[in-house]
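Encoded as structure tokens, here's the structure I'll be asking about.
Shown here: the complex without one of its protein chains, the others still in place.
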Amino acid sequence: MARLWSLQEVTQHNNASSCWVIISNKVYDVTEFLPEHPGGSKIILKYAGRDATKAYEPIHPKDALDKHLPREKHLGPLDSTGAKQLQEELATQPKTQDEIRVEKARARRRPINQMLSLQDIEDVAREMLPHKTWAFYRSAGDDEITYNENRRAFSRFFFHPRILRPISRVDTSATILGFKSSLPIFVSAASLGKLGHPLGEANITRGCGRMGIIQMVSHYASVSRPELMAARVDASQPLFFQLYPDRDKSKSAKVLREVEELGFNAVFMTVDGPVNGNRERDLRAPFELEEQERLAEEAKRNSGKPGESGELPERPEDADNKLVEGELVLVGTSGGLRTTAELDMSWTDTLPWLQRTTKLPIVLKGIQCVEDAVRAAESGVHGILLSNHGGRQLEYSLPPLEVLYRLRKQRPDVFDKLEVYIDGGIHRGTDVLKALCLGARAVGLGRAFHFAISAYGEAGVIQTIRILQREIILGMRLLGVTNLQELTPELVERVDWQPLLAKM
Amino acid sequence: MARLWSLQEVTQHNNASSCWVIISNKVYDVTEFLPEHPGGSKIILKYAGRDATKAYEPIHPKDALDKHLPREKHLGPLDSTGAKQLQEELATQPKTQDEIRVEKARARRRPINQMLSLQDIEDVAREMLPHKTWAFYRSAGDDEITYNENRRAFSRFFFHPRILRPISRVDTSATILGFKSSLPIFVSAASLGKLGHPLGEANITRGCGRMGIIQMVSHYASVSRPELMAARVDASQPLFFQLYPDRDKSKSAKVLREVEELGFNAVFMTVDGPVNGNRERDLRAPFELEEQERLAEEAKRNSGKPGESGELPERPEDADNKLVEGELVLVGTSGGLRTTAELDMSWTDTLPWLQRTTKLPIVLKGIQCVEDAVRAAESGVHGILLSNHGGRQLEYSLPPLEVLYRLRKQRPDVFDKLEVYIDGGIHRGTDVLKALCLGARAVGLGRAFHFAISAYGEAGVIQTIRILQREIILGMRLLGVTNLQELTPELVERVDWQPLLAKM
Amino acid sequence: MARLWSLQEVTQHNNASSCWVIISNKVYDVTEFLPEHPGGSKIILKYAGRDATKAYEPIHPKDALDKHLPREKHLGPLDSTGAKQLQEELATQPKTQDEIRVEKARARRRPINQMLSLQDIEDVAREMLPHKTWAFYRSAGDDEITYNENRRAFSRFFFHPRILRPISRVDTSATILGFKSSLPIFVSAASLGKLGHPLGEANITRGCGRMGIIQMVSHYASVSRPELMAARVDASQPLFFQLYPDRDKSKSAKVLREVEELGFNAVFMTVDGPVNGNRERDLRAPFELEEQERLAEEAKRNSGKPGESGELPERPEDADNKLVEGELVLVGTSGGLRTTAELDMSWTDTLPWLQRTTKLPIVLKGIQCVEDAVRAAESGVHGILLSNHGGRQLEYSLPPLEVLYRLRKQRPDVFDKLEVYIDGGIHRGTDVLKALCLGARAVGLGRAFHFAISAYGEAGVIQTIRILQREIILGMRLLGVTNLQELTPELVERVDWQPLLAKM
Partner (left out) sequence: MARLWSLQEVTQHNNASSCWVIISNKVYDVTEFLPEHPGGSKIILKYAGRDATKAYEPIHPKDALDKHLPREKHLGPLDSTGAKQLQEELATQPKTQDEIRVEKARARRRPINQMLSLQDIEDVAREMLPHKTWAFYRSAGDDEITYNENRRAFSRFFFHPRILRPISRVDTSATILGFKSSLPIFVSAASLGKLGHPLGEANITRGCGRMGIIQMVSHYASVSRPELMAARVDASQPLFFQLYPDRDKSKSAKVLREVEELGFNAVFMTVDGPVNGNRERDLRAPFELEEQERLAEEAKRNSGKPGESGELPERPEDADNKLVEGELVLVGTSGGLRTTAELDMSWTDTLPWLQRTTKLPIVLKGIQCVEDAVRAAESGVHGILLSNHGGRQLEYSLPPLEVLYRLRKQRPDVFDKLEVYIDGGIHRGTDVLKALCLGARAVGLGRAFHFAISAYGEAGVIQTIRILQREIILGMRLLGVTNLQELTPELVERVDWQPLLAKM
């Protein structure tokens, strides 16, 4: 194990029959692991016989290699010549257009105290994130109509504010599955936080701890679960876990055992995503970057902008003859995560298995219609999260707020049987209050926290929560209510016209 | 008291333990007043030991120092060297980008006889006002959706004009709480008029007097109440007073005594604004100006426009570590006004107290739903103003016209028990007529008059009223009615589509 | 009378006590006529003692002076020196920006065979017309919402086309008040055609004659009624007359006598326009032209475009002090026409008087709600034109198509008692067919024909009718109907969404 490897040696193991990769100057033999990789073998083979650090690190928790690759496949360190050569290659690699843009944006980042709304922070994140990461975080299904409609749904609900009520003291505290939360909001799971900030999801854990709200940790968090537990402000800080069931139940059971042992407090099983939605923004990002480089190179060559006069050489491909065989499979940043997912989840098998396997409270994440909400209530789970995955899954899935509204009107009894949450499209304190008026116990936000850490790290998380806190308190006061129980359906009205939203 | 102070002496009292300020070359010791300042101590401390004239004058009535600061704290005049030095500093201070822009706009102001609509005047005001003042006047809650919806609501109501009716003689006169008005409109309270014109709200008083309509004076008018009374065209000109109840009832009682003694004719108690809404346009204005200066400076340094090539230095802040502690508090131009406001208003305490304390007719300003309108009718007040504060308070408060429409349909009896007014979104004579058809007795306009004085002073007020007068008379004629009593619900229809509005 | 006048002599009669004007090198004393001028005295006084030809000719029929000014006030011709001087002044007058623009547009006019739709012709007219004329023709009330909604209303009605019906032979012929029309369309009255084309409304008369449809001649046509009668293709060509009742009934009676004697076939009495609407586009046009000239002059002086650097002198006016006294009166091109209009029209006086005074069929033009349609049916008129004057009168008058739809649903019996027409917003053959399906007997177009003559003279009229003819025939075929009687309510459906219209 103490043996040092040269780059030449590694280079020879550059294919599926013998596939070595270098990560942080250590050499690993991943040949046998290839078929097990949740992200598929293809993406690993791209780095066969080469350094994979830059691609590997931002999307894998630190314990991933220890957990999934047997010790004997950890072949040992690269020799110093090789390490130096890799370092030099990295240092001399010319910057891409995208890297240049990001650098400038980082230098000019607006001070955090100028962030007045969640949209402000999102705007900063968009400027500061590498295009591919932005595309991954922000993307949604097909034409992103559902993504937009999730948000627009809130704009059709207006308030009936009540006046002449004492509102000096406002209590925003909630309980979620019995756990205290300073606000009726929580962090909905989102993966790959290290793409946005080197400390990844740990920023969220710390920020939530400091502000007293609960984080739901993604199954595919890029920070390991023990690290996230360690990032809590104290041992009493609750954390929820979001589970993607594996088609191999024993693997899922192992995960559940880990999260129970680590002290997670609830399991949110995602039911709307057995397969990933068609996230075109994510899928297009590599093409767009490639085109950007091509144009920049042309511009340099022509000492001008490419255009009518600039000579742009023909594309080399003869695309007509290059159609891949078989069913069309498209893979973006998100595409890699789910190749071992259970596609055959069911009410009669998966859910009872989960109820047998864990003692933690169970919430179904991704209920999208009244019928399934009712069935969930009958099945004995502790809660449901009305969600269409932030519009990332089925395009034209009804906006969660509209589902909530229908559930309130058609089956108000369901709210007595379990806790109902909602996520998708929330940008303002008034959005939270509308959902609570209609019966939601709490409201989740996903992307907002990834944008927050991408723009400002942990401080961004705190600022995000503070903005919502301020807006929720203000909204409650102006509604004439002082605690969450007073938020009732009579305070909202669904109107029959569609307000104009500037930011869409 | 006759002693003269040097700038050096004043400079030493530059903190909370001893805080002196210079206003119009006079020195004041405001140390003990700091906690009582309705706008908070922070904004005063910014000028501790310094000249505060430029910031103080446009937002305070002339009698403010006499009323609120004991005589012994009026320390006396600055010496002539100091006064001269201040004047020089003022004269040599370079102009900001915003000041340059405003100067140009003032030079090119369009003649008032080209102002055909209220929107025209607003457009001139936007060009002529300093950015911060514009932002304060124009701002509304959150994303300004309510602000826009207030206006859009009118566009969903169409007329059923009647023909073959004699319309040569049209009588637009109304009574409001028994007081004659030449038109069914009044000025709704808005504060800080001197930011827009040196004579501030007195322009409105005079203009209203000349045109025979009634002004509701803001609790926070920047012109003193005696001055406004003095500005009336004659002693019979009615004035209404808008009250923000103080958490110290004795202070409010003192205010009420003053307004009664001065001869005000009614009290409009604001009930929708115990705390200020989230007016982001107002809050952002300082950041935007700062950024504008920064960019202009850079442009000068690079002798070109800042951009891809221009070298813009990194921002100095490391924002991540600069999060303020505690709950997020944001303060714009409007933020300072309300720190002593009564947050615990109630039907059972505040309203009976007011009814006991004043003999003037009482109107509740800021009713936002049918239920509260009904309760107001039962509580014995003389009128209600359906209003969401021009969209400046709770985002997604139902547009007043929609509340009026619901009140007319659900509880027509309320209109027999008290007078119902409406404000928010009115730009045209037809807007006024629609509200009257649905049962409003009169219609208030707030921002319009601040824009009017900002653009043209008193003449702007008169032109604004004349435009509305012309539009109301024309609208009545084309509707086939000759007095306000003939404006009935049958003449309007709420349609099921949303017309397109060009100006939004 | 044979005496010749010098310019010097005329110049001395330059005020209200003695007001002479020159028109086409003839001198007239209009002093006593000033108060009788339907367009008001002000506009005449602008030319007192001067040549008024350019302003007079395009808006007055040739017989106007003979009809309204006594012979003895026709003072006789200008002397040749004066005539020459006027001609020179005209020739050396520099062209305005607007005149230059129009000249270019005329030179590049697209060939008429490229005009495929009414919108095409309108686009050409907009480019070719002087700004003031365009503004007058195109303008509508307030913010032109009604103008736009008139058109948008049609887009909410969809067809249920029927298939497998023989459609080779299509009969589009209609009768209107018993008069044959080749198509179910007619020309709705619009005034001042000579502003758009030297031959004015006579182009329309001839084009209608050639294509077999009926023209309703405006009370304020710029071509005299005898000339229009003479322009007919033959004596059997019907013409309708549109009447604005004068407050002096004897004047109206005289007009009616004239039109009866000349052989007009029906009277459309306008009931929606006792006073003109607030047509801001029209009112603004002079200011806009003035500003355009000012900017052009500045640009020349600065040899560059006016802007940040170009020194634009301050406007000379001190507008604050220049408010006109009294009620606001605004006058555009249209403003002048109506100063003697009857404001006190009524069902009990005006209509019976008209029925007594003429034997021609009577149509009420400008019915805007179901109630008035019903009353009209009871009052014995022959027809009603559902119209809001093309959106030129009351802003937010319900679109005529929506009134028609309500009339069809609420009072289908009215269609049996009189003929129902509609105008406003029609641009396509399908618009015509929708109205007919809902019960309209024919459909009027006003502006379209003014645009047609402005762009192409008589040929434009013919092309306009041909385009509609083609669209109507095509629409009928694709609907599966072969004559107008088969156009029934079942073929249309009012949908509950609003289609997007590109051109708005």
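To keep things simple, chains are lettered A, B and C as they appear, and every chain counts its residues starting from 1.
Rule of thumb we're sticking to: a contact is a pair of C-beta atoms (placed from the backbone, for glycine too) under 8 Å apart; a residue touches a chain by one contact, two chains touch by 3 or more.
Note that the structure is a prediction, hence the values are computed from the model and not measured.
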{"item": "Missing chain: touched chains present in the view", "value": "A, C"}
{"item": "Of A:E36, A:E57, A:D142 or A:D171, the residue in touch with the unshown chain", "value": "A:D142"}
{"item": "Contacting the left-out chain in the complete assembly, out of C:S191, C:N265 or C:Q463", "value": "C:Q463"}
{"item": "Of A:N15, A:Q485 or A:Q498, the residue in touch with the unshown chain", "value": "A:Q498"}
{"item": "Candidate in contact with the missing chain, chosen from C:R3, C:K67, C:K84 or C:R109", "value": "C:R109"}
{"item": "Candidates C:E72, C:D416 or C:D496 - the one touching the absent chain", "value": "C:D496"}
{"item": "Residues of subunit C (touch criterion as defined above) contacting the omitted chain", "value": "107-114, 116-117, 155, 157-168, 428, 430, 434, 456-460, 462-463, 466-467, 469-471, 473-475, 477-479, 493, 495-503"}
{"item": "Residues belonging to subunit A that touch the chain removed from view", "value": "142-145, 148-149, 152, 156, 271-272, 274-275, 277-278, 280, 283-284, 287, 312, 314-315, 317, 319-324, 327-330, 343-347, 350-351, 364, 366-372, 388, 393-398, 402, 496, 498, 504"}
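By our rule, only the chains that are shown with their structure count from here on.
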{"item": "Fitting subunit B to subunit C on CA atoms, where both chains share a sequence, rotation angle to nearest 5 degrees", "value": "90"}
{"item": "Numbering shared by both copies at the subunit B-subunit A contact, with half separating same from different", "value": "different"}
{"item": "Maximum centroid distance from subunit C, chain identifier (CA atoms)", "value": "A"}
{"item": "Residues of subunit B whose C-beta touches two or more other chains", "value": "496, 498"}
